[in-house]
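The complex is shown incomplete by one protein chain, all other protein chains being positioned as in the whole.
Here the chain labels run A and B in written order, and each chain numbers its own residues starting at 1.
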Amino acid sequence: MSAPTSSFRDGRGFDRILVWITLGFLIVFSAFPLVYNVIMSFQNVDLFTLASFDRPFVGLDNYDEVLTRNATQIIVRNTAVFVVLSVAAQLSIGFALALFFQQRFPGATWLRGLFLAGWIMPGLVVGGVWSFILAGDFGVLNWLLQTLGVTDDKIFWLSDPSKSLYSVIIANVWVGVPFNMILLSVGLAAIPDDIYEAAELDGAGRVWRFLTITLPLMRAQLGAVISLGIIFTLQQFDLFAALTQGGPSNGSNVMQYWSWELSFQDYRIGQGSAVSVLMILVVIGVAAIYVRSTRHEHAA
Amino acid sequence: MLRDERLSQYALLTVALALVATYLFPVYWMYVTALKSGNEIVAWPPTFWPADPDFAAAEVWERLQMATYMKNSVIIAVGVTLIVVTLGTGCGYALARVRSRWMDVVLFAILMMQVLPSSLMITPIFVAFSQIGLLDYPRTAVILAQAAKVLPFYVVLTRATFIQVPKELEEAALVDGNSRIGAFLSINVPLARNGILVAALLIFLQSLGEYVYSRSLIQARAFQPATVGLQSFMGPNTSDWQGVMTYAAIYVTPIILFFVLLQRQIVSGLTSGALK
Partner (left out) sequence: MNMQIEIDQIDKYYGAYHALKSVDVRIPQGQFVALVGPSGCGKSTLLRTIAGLETISSGAIRIAGADVSSAPPRQRDLAMVFQSYALYPHKTVAGNMTYALRLKGMNRAQARARAEEIAAITGLEKLMDRYPRELSGGQRQRVAMGRAIVREPQAFLFDEPLSNLDAALRVHMRAEIRKLHDRIGATSVYVTHDQIEAMTMADHVVVMRAGVIEQQGAPLDLYDRPVNRFVAGFIGSPAMNFVPARVGDDGGHVILDLPGSPRLTFDGHRPAGEAVIVGLRPEHLIPGTGDNALSLPIANVERTGSATFVRTATDPDVMIAANDRLAGVTTGTITVTIRPELIYLFSPETDGALRTG
């Protein structure tokens, strides 16, 4: 008398429905825009054709246009500099702090946690605060640099085209350090003490232990943190909006800000889409490498 | 020997405090500046403690219409959190429980959607939303877009939590006579409660600071959240730094308080999700 049972109440159907609820929402609001984005990047989309469902296809014109602009070269270079410097600085400062807070002293964990306050603040507020700190005439950073004798003249961080990118990088490093530090701390804590003790008995000094034990054992963690750092850095938008708006004269413009600018300030939406498609490919590429590498590790 | 140990611990603690202080200086600077008035703000050299503290909170709250902005921020954050928790909790659970090639594919897809930058997704979202008329409900539009942005993150975090709930507990509930959904709600969810709360809180805080979508999808000032409001006062030639910093301080103080209170849970939730 086996009662007919619904797969939802008792079987695999339950898991499937739960997954599909999320997946459905993401397909509508993430996957579909992703596809639509690609389509629009081959269309002429501006304010006039915005509402139309039947827009003219223009082939690769948008890509052609955005790749051959004068500004393109600067913006691509800026993006690379922004990512490389941000990630390198976040990683080295984060790693140094993680190593420091790995030592045993009262309150170490709690104090370490305080750093995340910088990460959890809205990007726009962080940008606002930093734009005051970086202000040319009365910014406290200039005061510090002058007092320390690093520079004689005030640096116009935000309005000097050769400096503005660095102002965003400074703020971005500030935002990214805590996350790097916490993730690396987890990796450091996972290295058993007895390995260090064994190395110490073998006569390895502090530096040697770091080079021969810590670094090799942290390789996977470092890889993950670097990938995540690249991904988060490529997501950074708020700091640009708050600090420099990509200017002056594209001095601090990067791809992810430019894409928005093209769509929402120049209303060349098709071109905005083209830039967006190119960058999404980069981000997904980095993410795919990251996910695959962590997967392999679990398998091993 | 013991004395040395003690001493070096205090030395480390001192260095640690100095590091935290240096790092958190911008936060301090925000609060101090909010208390400075007039010329002291642009004084050179800068003063590190306000000579004549001036609490402008009430005035700024009124003048910059913060009530509206904050209300909109909260509406958006609450909406996003509700959607994400409702839709995502079950998915985090299913991905933690079921091991199959399909689930691996789903997890991979979700991880990929987690990394899509808002500033790149906004173009198609804006066009699509405007075509179907969703821009007439701008806050809803932002809530939906932001929910899609943070839902994968939430799923990944809750999945890490559900993995820690032993499978036998659910099986015991099934044998005890419960259905799948009954066991999920009466066993798994209560046991994963802390992780779910932390994940939800992170989503809430992130959405409270959302900017790209709100800036792009909301035209009317009455519907804009605090981030967009702050941006509009903070043009390149702003001189009202006390106003901006007071605004910022009012805005982030609750966030920072939340964070300090739940620091330990947030840190552990974050690390378990990001690395598993």
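One rule holds for everything that comes next: contacts are C-beta pairs under 8 Å (C-beta built on N, C-alpha and C of every residue); 3 or more make two chains touch, one makes a residue touch a chain.
Being a predicted model, the structure only gives us computed values, none of them experimental.
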{"item": "Visible chains that the absent chain touches, using the contact criterion stated earlier", "value": "A, B"}
{"item": "Residue among B:Val42, B:Leu174, B:Leu197 or B:Leu262 that touches the chain left out of view", "value": "B:Leu174"}
{"item": "Residues from chain B at the interface with the omitted partner, ascending", "value": "166, 168-169, 171-179, 182, 186-187, 190-191"}
{"item": "Touch residues of chain A, complete complex, unshown partner", "value": "1-3, 5, 9-11"}
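Quick note on the criterion: only the chains that are shown with their structure count from here on.
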{"item": "Rounded Å distance, chain A centre to chain B centre (Cα mean)", "value": "15"}
{"item": "Residues on chain B engaged by chain A in the complex (per definition of touch)", "value": "9-10, 12-13, 15-17, 19-20, 23-24, 26-27, 29-30, 33, 41-46, 83, 87-88, 90-91, 93-95, 97-98, 103, 106, 108-128, 130-131, 144-145, 147-149, 151-152, 155, 174, 179-181, 184, 205, 208-212, 215-216, 226-227, 230-231, 234, 236, 241, 244-245, 248, 251-252, 255-256, 259-260, 263-264, 266-267, 270-271, 274-275"}
{"item": "Residue ranges of chain A touching chain B (in the complex, touch as defined)", "value": "8-12, 14-19, 21-23, 25-26, 28-34, 36-37, 40, 45, 50-51, 53, 97, 100-101, 103-111, 113-118, 120-126, 128-133, 137-138, 140, 143, 147, 158-159, 174, 177, 182-183, 186, 221, 224, 228, 231, 234-235, 237-238, 241-242, 245, 256-257, 259-260, 263-264, 269, 272-273, 276, 279-280, 283-284, 286-288, 291, 294"}
